[in-house]
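Here the complex is missing a single protein chain, while all its other protein chains stay put.
Note that the chains take the letters A and B in the order they are written out, and that residue 1 is the start of every chain.
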Amino acid sequence: MAKTLSRRDFLKVGGVAAGSATALAALKNVMSAKASTEIKTAAEEKIVASTCHLCSAGCGILVRVADGKAVKLEGNPMHPVNQGSLCPKGQAAPELLYNPDRLIGPMKRDRASGKLTQIQWAEAVQLVAEKLNTLRDAGHPEQSVLMHGDTRGQMRSFLARFMEAVGSPNIVSHESLNVAAAKLGTYLTQGIYGLPAYDLENANYVISFGANLLEAGSNPQRTISGYTYLRRGRATRGKVVVIDPRQSITASKADEWIPIKPGTDAALALGMANVIIKSGLVDADFVKNYCFGFDNFTSNGDHKGFRDFVLDNYDPAKVEQITGIPATTIARLAGEFAGNGPAVAMLPGKGGLLNGGFSGVYTAMAVHMLNALVGSIESKGGVMTQHYMPCADYPKLPSDPIATAGLKTNRLDGAGSKFPLGRNSYQSIADQILEGASVEALFLYDANPAFETPGGKRFSEAFKKVPFVVSFSSFMDESAELADLILPEPTFLERWGDDHIEGLGYPGISIYQPVIEPLYDTMNTGDFFLKVAESMGGTVAKAFAWKSYEEVLQFRLKDIGADWELLKELGVWFNPGYRFAKRGSQHWIDNIVGSERMNAPRDGYFDLYSRELNCFLGGMKKDELAKLGISQTGDNANMPHYEPTAFVGNEKKYPFMLNVVTLMSLGPRSDAANMPTLQEISGMTVRETWDSWLEMNPQSAAKLGLVENDQVKIESPFGRISTKVKLVAGLHPNVVNLPFNQGHTAVGRFAKGRGVNGLEILNPASEPLTGLASFTNTRVKVSK
Amino acid sequence: MTDWCMVIDLEKCVACQGCSIACRFENNTPAVSPQESKNGRAIRWNDVFPLPLHFAPDQGEYPNVKTHYITRPCMHCKNAPCVKVCPVQATFTDEEGIVHQNYNRCIGCRFCTVACPYGVRYFNWFKPEWEETLAEYRNPDQLSVNGSLEGPAVRPTGVVEKCTYCVHRLAKAREQAKVEGRDFRPDEYVPACVQTCTGKARFFGDLDDPDSTVSQLSKSLRAIHLLEDSGAHPKTLYLAEG
Partner (left out) sequence: MQQTLNLHDREELIAPLYQFDRKFWTTLAVLIVIIAPGMLLYARQLVVGLGVTDLNRPVFWGAYLVNFIFLIGIAMAGTVISAVLQLLKVNWRRPITRIAESLTVFGLMTAGLQIIMDMGRPDRLVFTLLYGRLQAPLLWDIASLTLYLLTAIFALYLQLIPDIALLRDTSPASAPLWRKKLYTILSLGWTGAKEQWRRLEKAITVVSVFIIPIGISLHTVTSWLFSTTVQPGWKSTILGPYFVVGAIFSGIGLLFIATTFARQYNKHLKEYITETFYTNLGWIFIVMSAVWFYFTLNETLVVVTEQETLEFPVMASKLFGEFAPAFWGMIILMIAATWILVAPKFVSDKPTPNPLFQSATGLVATAISIVIFFLLWLRLPVLAAPGIQSILIIAFVVFLILALLGVTKWMKTRLITSTVIASAFVLFGMWLERWNILLPTLTHARLIPYTTYNPTITEIAVTISTFGILTLMFVVFYKFFPSISIWEVEEGRALESDSTH
């Protein structure tokens, strides 16, 4: 057989021709050198299991501690969320721990001069205890307020207990900035106030309505794990479709990206529902037997059901007009979704796409209902319900008339009163204070409201009216700069804590532990409040009989099935395997559908016609509803429908919708902006670094005469900022994007003065029914 | 003989940049100043980036747009253009196919950086610096190959550096096997980027072992080499999207 001369042979022949035998020997020597290696490493090394706290995923980590220094983080392979993986934020965590701008001890600020003085922790404890006791003695414990950010695990209940013991109902979570809209959508339909967990591993078809599976959702690492398993981890590859005005990384990686006119996702979902119903592709068993309001029904008169409502109003041809997506595409998506089960429609957990008025909540309801129509609620490859590890109950609080009276007052943020459907309205605290609400003490835990809320500058004004502001931030962030007491907490690598594992349905606990001794004179806020309680004495001291926060954790987690030593060693404990509840079973009624409804019946029916919403809106007149931004009346208002977003700024003057996007790299937390590595990689998609930018469709830019990297002014009715423009082909022509977590005026040397904060020019108003912040209803003008 | 190989499944890669940063903390490449970063001098041995339009011109116009992202470690080419041009043998391929870089030998002529078609080689325009306390987290591993420091050792100004498939981790794994008095198995070590990959898109192992994952994946119909036409015979493999 004739042997052809391959390229490799040719190289050899060439080698022979080129040189003598010595040269060849030299070549061989160099091309494949026998390397003698020697490795030296630290004298003392250990691996400590803990949990990452740089975003809401809470991945398990294994920290390599070499000679007393935390040098490297790896994912904990035992942890079900990240399974050994770790994202760039987690990898860069040593830059947080060893950040040169960390606060090194407690400080007190003199309001008049603004001067900071170092104090002792004992003094700080005394100051806080005295303040709280003064308020209690005056009979106004509710005048103390605690705002907290992404606080999970036992710390949340610990802080809640502390405020309860003091007697204030005012513990306000930041969820109105992000997850609350999706949670409300689930609540008003499924009757569970929580983010649905999605069984991506078993899903065949995933349609994401603006959910950033791969970047900055509520639990990015969980969705990445699920997504990649669905793509190539199993024998058959699932299809992923992303509906988003912006081609995020998720959308670029998906099989299909469908750009949509912003704020019209509800119409698309209902258009799909229309096709599914019309074609008879609904899960008949589920909608007939386990849903309320699919068909028309009679109860104090005739009511229209979901089916007729959708068939009458959301013909794909009409939806095409609203969304800009061709009717044929809508029909195809509906067919694929209903015909290729298990299929799941995903809500954005974070990213604010739903925060554009009550229409966002309707959108969340509409999207979640798609799952119900095809029977994907509580089924394999569909929606799961998040279960939590049962923790030991705290001892009953001692009876305390002052606290009881205080707790009866209306919440400061208006949740449950001014905002009847809301549970927390973080950003409205500023408005309440500025409108004259009396706040005597304000605690900021893991919170930087002056930066992270739309129109956050209001907080600077509001803080001036509060005589006693306490920040527990590890960095001198925008809010800490305005605080009277700055009581730095150690970073998550130096303190005790824990986290509930979320996103997989089944329960689990993941703990933080000090991987090294705290570097500075900092104190875990849990320990601090224990000391405050002790110093306050009386019923508050009795309510907190623990010596340290570590003890609190040990107490709360004593029944989870792992002892403390094992938990410390593994870093994580969970009950693997999600067991789907049988439709209509007791478990179903108790835990899965309807169990958390506060007004409507907890009967295990999934509401296609929201009875819970009817409890709020039923009987309202057209003009009352209009005030809430709802154009439909009667039954229609209780069903998800497309509600045009009430944009601030008229379309002629302000042609673009501003969308502030959270990036995988910089993430949601202010302190991450002071990590140089994250700054460096933040603009990977547009090849920018250490700066912010405005993403714009090239055609829109051409119309304005803008070219890449032009400095542009972005003006909304609320203000004006200036940054450079980047042309992004994958973007709706009427939308501009600005990354979040730049434009800091404080925090540290790496964060300060880089780029702009888009939230400054967003609508600062709160949604009147729910108290949600407004992220996507501001229009802007872009000019050179 | 072990033949180290990395396979990257682009369908599972989610462009999170975890690999870039895991590499940074494993191999002591500090963040550079903002100005330097803007000048294109950031050092990330493994870089993640959207493919430039000139390279992948089919990215389309709105609404039919598809941006392609890629993650790029060193290809550890079998016919490495960098090794061919180095005048002082500062970069060389060892018998297991890893392309080394000797910081003590490099004269900083930057011929290798020019010759590499993948742009995987980085030059120390200035002395690598960690601001104040940031220096505390540096990886203490000191790997010396043939008497010279390699891998994570802090580089002097004016030399070239690159991805080594975390060759110091290999040395540690070998050392461990020796301490435990047994033979080293090729599945005992992976580079930092492989370990951290959020999408589990990276695989690493011995291409000589027909049963290893990388061997199996290398037979996939989706398996492609980046810039195959450059003739460098890259060893790092990609599994194409779709």
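As a working rule, a residue touches a chain if its C-beta (ideal position, glycine included) is under 8 Å from a C-beta of that chain, and two chains touch if they have at least 3 such contacts.
Just so you know, these numbers come straight off a predicted model, no measurement behind them.
A.B. asks: Can you work out which residue in A:K582, A:R687 or A:K784 touches the chain that's missing from view?
C.D. replies: Hidden-chain contact among the options goes to A:R687.
A.B. asks: To test your reading of the contact rule: which positions on chain B touch the chain that is missing from view?
C.D. replies: 36, 39-41, 49, 51-55, 70, 72, 81, 84-90, 105-111, 113-115, 117-119, 122-127, 156-160, 226-227, 230-232
Note that in this section only the chains that are shown with their structure count from here on.
A.B. asks: Please work out the Cα centroid separation of chain A and chain B, and write it as a whole number of Å.
C.D. replies: Roughly 33 Å, centre to centre.
A.B. asks: For the complex, give me every residue of chain B touching chain A.
C.D. replies: 9, 11-12, 14-18, 20-22, 24-26, 30-32, 34, 37-38, 42, 44, 48-50, 59-63, 65-69, 79, 83, 89, 92-95, 100, 131-147, 167-168, 171-172, 174-175, 192, 195-201, 231, 239, 241
A.B. asks: Using the touch rule from the top, collect the residues of chain A that touch chain B in their complex.
C.D. replies: 7, 11, 30-42, 66-67, 69-75, 82-88, 90-92, 94-95, 97-100, 214-215, 220-221, 224-225, 227-228, 231-233, 247, 249-250, 252-253, 257-259, 664-665, 676-677, 679-681, 684-685, 687, 689-691, 697-699, 729-733, 749, 754
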